[in-house]
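Have a look at the structure below, then the notes.
Some chains omitted; the rest stay in position.
For clarity, chains are labelled A, B and C in written order, and residue numbers in each chain start from 1.
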């Protein structure tokens, strides 16, 4: 079994109220020096078969058409390395 | 750990069992051994331990709760009383209404969002299990001091959780309470009320009868969440830093709700009812399958056999003990005749709800549970579900009670000048407890279902239940922990009186009561005395007002270390109104109308909001209760609404006349000219919290008819002013612009949490 | 001739019965449509109601968009069938690309339920023809993901083509770009609206009855057609 991660973030030009709220809160909690925060989604997909190019292509398609709304969001598909797990 | 079967328990009687860790006392464990004639298996021990916990067995409260039955007033409306998932009341035209308030206090402190969310989920399933369509929710809440940093963690989370779950379920939130007091700092109270509607013939009960009928578990898969939730989160082992829970293994004690799943469960279940496919039904709440199977079997005529390994799991590593204790949300258990199973499954499939036959009703009188063919439970179900331990806990009036009562607020310094009086009024209406609650209630959907006639900030929530006839129900919840601390007997009666009055003020006739009794540790005789006094006061008052208690909930151990919360009974009253068109709102919407004050104002400042805000004081005796007067006031308010004499009405409670006038003016968008009674000190006139009072606004053309009615019936009725302008003008004292009052009243919660 | 207006129920739809009631009060016949059924039963118009379809999980409307009923709705909307998406329905229409843009988390991050003042900016769409030009109305608004966003070019296009159907007045309750509360497609038959006109059709249960013209507009158009 292998894990593929899809990261979905709002496009830079789209307002991210959640990220902004975090950014505003951090200094109040004593965490300074953070100039920007963006909040997005992370999907962890467990695959049955091998993570080959074909599988990744299918996942990219699923991300494009479903996991992300490409009107406002960008996404990145990547295979999770063992170390990250 | 290897499987502990019944056979194993017989063969190895000497095994040491961790009953104490599971919250059982040595004598309780001994009793289990006597019941079974052997040591329990680990699964049986798990079941007994959760079912005999305070939360599920009511072992400390039972002897006191009995009064609600013993002193029950004659009431034809009561269709199902205490003992079922919720009481059911006849509201006419063939309709029945079921309602109940429950607590989710400890879980909401540990994880505010999910704790509160699953609190809503749980009470909604209780209502659903009676056969009713849930139609509205309410949320009586208590938090620590408004300015305390932890309140900033707990309150927004709780509110978001209640909204997140309730909004997603499509249930309008029609009322509740938000009270701040340092006594709730480590023990916020998250009570949740749900009301549901059905036709009389649709009432369902939690019982398993008819040998050969099948037991179907449907809804969410069972996971490792909430294991030990009942025994850890709602028991004496709860301590402030116990966030992770100390249940078995490293299972989370926190449950996560899935309101979408619950919405499907509601629609699916209602369709099952509609096709008469359900012979008995029980929701899964505290104690999960242990509770549902034992309660169903106990209330039914036969026994039950369950194949536990058929339960659909989210986590395949769960042991049978854990499956039995899991409090995974959004699950129901139905008893279904074999001929109906196929259709039952079809409907579940239509709603994408997983349903599994997990057992059947048997001829015998045992609850037997198997795991891959081996018997792991063989118990008489009544001993688990209904014949748990009963304690007569010692109770004693605390020593400090006299000192507290002697320290009356009537002796505190009062504002001396007009300026001081005005400043006091602004301070009172801006205080967190009396300030506008829109910051919270705007996070709740009050419109969904399209039947909400009244909601926040009205005196009671009101929903239409029949679109043709306009039949509706009204609900209010109240509870004043400060009064209860001063005198729990009177405090409980005041809570009931206020909720009753709130319902009547909107024009509905009060019918029945539900209550959530939030207290400290029952092992403390002082707390137990408060509890005994509260139940006695409530039962006595219900008898006089003719409104039976139909169900409720007890939450003990709301204390941090030795310090208990104020005794806090939250009382919900349900009323019925024949035509919701006739409802009375609180707002002064028409200029020129006459403002009348109904009832008597006494010098009663002890325990009041004024004493708290102006002096941070709690002492003395709470206002006196006159239940006959409450009854009369209610009759007048209902008649006034029915006969179209009054256009607005607002009950007087926290903050007294001052607060009531401010709310009526701000809500209606009009000012008022008011004359305070000459024979009263202005502080008393404005801030006394004497019970049995309300203000009404009547058109000039109706004034005489209405005041004559009051005179004939013997209800004091004083003309105190007129709706007018954009100021609140207390003639001879001070005038304050409505805008200034509004800014003070509406700015507080936004400033604290926004 | 009775006008038949379909109201789709997705799993998690909440205001479906309210939408049906509004249709009835407007004088049309509501027809319940089921998300798993492609058959639109020859209705004259479709309402996608508010709620949390599929729990609003992933993104509001993202999962519903792929339901069987939406296949037919998308196809017929492109051929001119009047479709009104309210709140969650608006989100579904955007996810389906029947309308441009997207709805994102409210700028204050809270669910908000309030009586919202709007100005009707376009009275030529299928769903707004019964309003007076520039009419100001108050109807409930309730959502947590109500902020309308689109790139500047799209926003300019919507303005230029008069496709902003309704705008927030007094308060922008969610950070919507250019105070947009509702938009239409180029043909004017598909309208998405964040506020809830179906909750403002009875004096007893709504803040006003000013939501009703959304439902009567469609009758006039269909009867005249």
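FYI, a contact is a pair of C-beta atoms (placed from the backbone, for glycine too) under 8 Å apart; a residue touches a chain by one contact, two chains touch by 3 or more.
Keep in mind it's a predicted model, so treat the numbers as computed, not measured.
The complete complex stored in this file has its protein chains present as A x2, B x1, C x1.
Going forward, only the chains that are shown with their structure count from here on.
The touch graph of these protein chains is an open line. Look at where the CA atoms of subunit A average out and do the same for subunit C: the two points lie 30 Å apart. Put simply, the C-alpha centre of subunit B and that of subunit C have 36 angstrom between them.
Chain geometry summary: the mean Cα position of subunit A and that of subunit B are 41 Å apart.
Looking at subunit B, no residue sits in touch with two or more other chains.
By the touch criterion given at the top, residues 58-59, 62, 66, 94-95, 100-102, 104-109, 147, 149-151, 175 of subunit C touch subunit A in their complex.
Residues of subunit B touching subunit C in their complex: 160, 163-164, 167-170, 258-261, 263-264, 350-352, 441-453, 464, 467, 580-581. If you check the complex, the residues on subunit A that touch subunit C are 10, 13-15, 17-18, 21, 66-67, 69, 71-72.
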